[in-house]
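Note that one protein chain of the assembly has been removed; the remaining protein chains are unaltered in position.
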Amino acid sequence: MNRNKWMALLSVAVILSFVLSACGQAATPTAAPQPAATTAPAQPVATTAPAKPTEPPKPASKYTEAPMLAELSKAGKLPPVDQRVSEEPLLIKPIEEIGQYGGTWRRAWKGPADFHAYGRLNYEPILRWPRDPKDPILPGLAKKWEFSSDGKSLTLYFRKGLKWSDGQPWTVDDIIFWWEDIEQNKDLTNAPHAEWVVNGKPMTLKKVDDYTIQYNFDGPNGLVLRMLAFHGNQWPLNFERFGAFAPAHYLKQFHPKYNTAIKDYKQFNEKADDLNPERPAMTPWTVSQYKAGDAKLIASRNPYYWKVDEKGQQLPYIDTIELSLVENNDAVAAKALSCEIDMQFRSLDLKKFPLFKENEAKCGYRVFKWANAQGTALALWPNQSYAEDPVLRDILQNKDFRIALSYAIDRKKINSIAYLDQGVIRSEMVTPDSAFYVPEVENLYTDYDPKKAAEYLDKAGLKMGPDGKVRLRPDGKPLELTIETERTGADVDALQLIVETWNAVGVKTALKTMNRDAFWPRATGNQVQISVWSTDRGLEPFVDPIYIFPFDERSWMAPDYGIYYKTAGAKGIKPTGKLAEAQALFDQFKATVDPAKQLEIGKQLIKMSVEEVWTLQTVGMTPVPTVVKNNFRNVPEKYTADWIFMAPGNLDPSHFFFKK
Amino acid sequence: MSASANQMEQVLDEATLSRAEEESRYGLSQSQLIWRKFIRSRMAIGGGVAILLFYLVALFANFIAPYGGDQRFTDYLYAPPQGIRFDTQNGLYIYGLEKKVDPDTLLTTYKPDTTRKIPVKFFAHDQPYKLMGLFDTDIHLLGLPVKDTGIFLLGSDRQGRDMLSRILIGSQMSLTIGLVGVFLSLIIGSITGVTSGYFGGQVDNVIQRVIEVIRSFPSVPLWMALAATLPQHWPPERIYFSITVILSFIGWTWLARQLRGKVLALREEEFVMAAQLSGASDAWIIFRHLIPAVFGHIIVIASLAMPGMILAETTLSFLNLGLRPPLISWGVLLQEANGLENLRHFPWLLFPALFIAGAVLSFNFFGDGLRDAADPYTM
Partner (left out) sequence: MITFIVRRLLAMIPTLLLVSILTFIIIELPPGDFMTQLAANVGTSGSSMDQAAVENLQRQYGLDKPAVIRYLTWISGFPRGDFGYSLDWKAPVRDLIGGRLGMTLLLSIISLGIMWVVALPIGIYSATRQYSLGDNLLTLLGFLGLSVPEFVLALIYLFVGIFVFNISVMGLFSSEMESAAWSPAKVADMAKHLIPPAIILGVGGMAQLIRIMRGSLLEILGQQYITTARAKGLKESVVINKYAVRVAINPLISVMGMQLPNLINGAVVLGMVLALPTIGPLFVRALLSQDQYLAGTMLLFLSLMLMLGNLLADVALAWADPRIRLE
């Protein structure tokens, strides 16, 4: 083979690899939507052509729309805006000011597993969380609701004329489709979620008319309003697979029950997926361009969005959202540092705060310190249902022991090492702006006091052993504990500190680190002595109260007691004492629809949880660095980010805008 | 690796023999010849000396290090490297550190506090440790008479731990994991390679096929995949040992291939036939005759494999797939140095890279010189 042929082969190889990589990289050029970067609002077009004499003058439009939509509706490609926003659109009051149309919101995400980077901006449940946690729940897709006098029945009234993003009408049939063909379909959902089940019986739905529906429960359901705000979105929310409605007109064709040609649910799942560009939605933006591995996910405005501002402008203001795919948190930070992020707090680490601050002038953004809705960023749970060692379990169940452990934690040092001294040392499970806040238990047993710790250990009957280093258990063996965690980085530093201070008071402690999927089954399987996590849900803890008392297997203060509660006694171990009291209290909470009563019970539960030291809290409310470009408005400087509220979802991202 | 490439290397080695050596080699023993050739290369000697130093330091790391690997100064997180000064009044001393936190950016910076001169003590008493794992002592080479601040010759890290101490103590892990890995490779590789070459036929075929399959995997991805299989809650010692096993998973194949070639040639030599005729078993021949005959070659390959092992451990730990805290190794230290904020504000966290480069460089020079020297007879 001569040299020339060889060169040819080599060139072919190079070209081939170029082509391969180009195919992987290239976004189809023509499909990119036009970001309408108009600098002026739509001007009324001065017609030079004579008006057609036969057309009657159109009535003045009640609402206005974005310029790019105005073009389409003028050309007849879209119905006029009044018909698109439903007969009773939701009015959004601005956080700062009325906004202007236009712009592309750039962010960074790490792939479908990082779905919340997109999903939280596009979250439209049946009811909405308020901006101020102390306010009551707000209307969403439903404009009003009422309970029957016995609390067993909830009637929801939806906005007339609601439309999906493809123009098809939205009715309560979409809720019924979800309930009957998805949630109660064993092939798709294992069992209906606990929120729709009361006294072991799933709810029944009754359609009153196209826009009115009745939820009927076996008993009063005190949680249903919260659930409609938390899980009242379009199914399936990625792999999390919860929701309250689904586009029947689109999905029925892929459902085996309605289309006999379909044999399984593979295609159904694919089509229902949130990142499917063809799927209709009720959100401000819908995915317009995305396939797996694309460098950018692009979402464009939904012409049938049902919210307007005070001036009657149809929301959203921003035309498109662009999510750039990056590999890790460092790459997200690099994007922010090269000024390519307009507003984001997700995946930005606190440790990088000085870095972001330094670049404020260069990139023209502000860095906010939004507080995490955390009771604590690093929580430890002595497992009170630990089965493998009954003597140790009794010790863990001893309140004095837990108080001692709490006194033997140096929270100031933890704050320094792990949180840049920005956290708040506290013991309370919720944040001060929560409706359930109980000021008296903000700081119980949070001082670093080895002497007091030793006192309480002695009180608990754990005397120091002969070597003066390790205390002895009632059965004579040395007192040894193992902390298990999946945390990494600075959290592990903090845990090592705790290991040292506990060792210093005579509790021999070891730390085991592992991956999340190795840790999770152990923790939920009641195999861990001391588990570690953070306690979020700091604004609204009772939607999913796993940290307050043993609620289910994720309550690592006593997973087996939690399983007992979850399965109503079928599995797990029956709790006693205060833990059982707490479970009974929550039953009362669930059984009343009176908000005042719920407030009272809730506060009682919080107080009990902290006083009994079921959770060892350390440092909480650590800030999240939030990068917001200077011209990106309607974003408040002070805010508590709670993922239950799908932060920043409850700030109405649809009314964020680029100020020109 | 293609066999033809090996041939190429051998051809080059032969070509560099000088005539004078050809004459003198008939008069000297093999080891004398090797030594002579070896000391001609200054770089090889330099490498060898450096390696010795590295291991000596690792042996006495706890003594040379001012502090323990986990000793924290929580008031001095991310302190920059300090220099030792001298004046006639105080002798050797360092300045105290003045900490400042910028209220706006939350960045912590340090300035030397020229009003506070802390003398540096030699043979200071500090955190106790076991010298060479045997003797309890608490004497360190350097230290300060005060306990509220530390001497941070290479800076401190995010928990306020002295970088120099951690690097020195980390050398123990990084330098020995390679040795153990190489040792494992040696054992498996020697036995397999010699057996394969000696027996030939089916045995040879099967072993060669296994080697080929293993060598088809690119090493780093294979190590990553193997490391991902380790149960994460294992105690650190077990993880350490498992990592060495993983590292030697590919390493032994190279040695086996090389030895096989040598043995194929040796097989025809007369001493083998003599041994067989006098009734020696195959195992005897393999272990008592063949392996010692290729021993020199084994040593060369071992020293050439070390740099790869050190880099492999570093890479795996950097990717969080190898050793993890609280174990200390150079790879773990580099993993802790990763992050944009560290690069920007605390670049001294990258110092372990210098040590890694130094160790790998030394092994490269040494192994190179050894390889050039170990073939005074062309085989």
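By letter and in written order, the chains are A and B; residue numbering begins at 1 in each of them.
One rule holds in what follows: a residue touches a chain if its C-beta (ideal position, glycine included) is under 8 Å from a C-beta of that chain, and two chains touch if they have at least 3 such contacts.
Since the structure is predicted, the reported quantities are computational estimates derived from the model, not experimental observations.
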| item | value |
| --- | --- |
| Hidden-chain contact residue, picked from the options B:45, B:188, B:203 or B:222 | B:222 |
| Touch with the omitted chain, as defined above, among A:137, A:197 or A:334 | A:334 |
| Candidates A:124, A:553 or A:612 - the one touching the absent chain | A:553 |
| In chain B, positions touching the absent partner | 1-2, 4-5, 8, 11-12, 15-16, 209, 212-214, 216-222, 224-226, 228-229, 231, 307, 311, 314-315, 318-319, 321, 334, 337-338, 340, 343-344, 347, 350, 353, 356-358, 360-361, 364-365 |
| Sites on chain A contacted by the missing partner chain, in the whole complex | 1, 6, 13-14, 16-27, 29, 32, 106, 111-113, 190-191, 193, 230-231, 239-242, 265-266, 269-270, 273, 275, 291-293, 295-296, 298, 322, 324, 326-328, 330-331, 334-335, 337-338, 340, 515-521, 524, 543-544, 552-554, 643-644 |
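Here, only the chains that are shown with their structure count from here on.
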| item | value |
| --- | --- |
| Contact set on chain B toward chain A in their complex | 70, 72, 74, 77, 101-102, 104-107, 158-160, 231-233, 320, 324-326, 338-341, 344-345 |
| Sites on chain A touched by chain B in the complex | 330, 333-334, 337, 349, 351-355, 357-358, 413, 416-417, 420-422, 484, 488, 490, 492-493, 496-497, 511-515, 518, 522 |
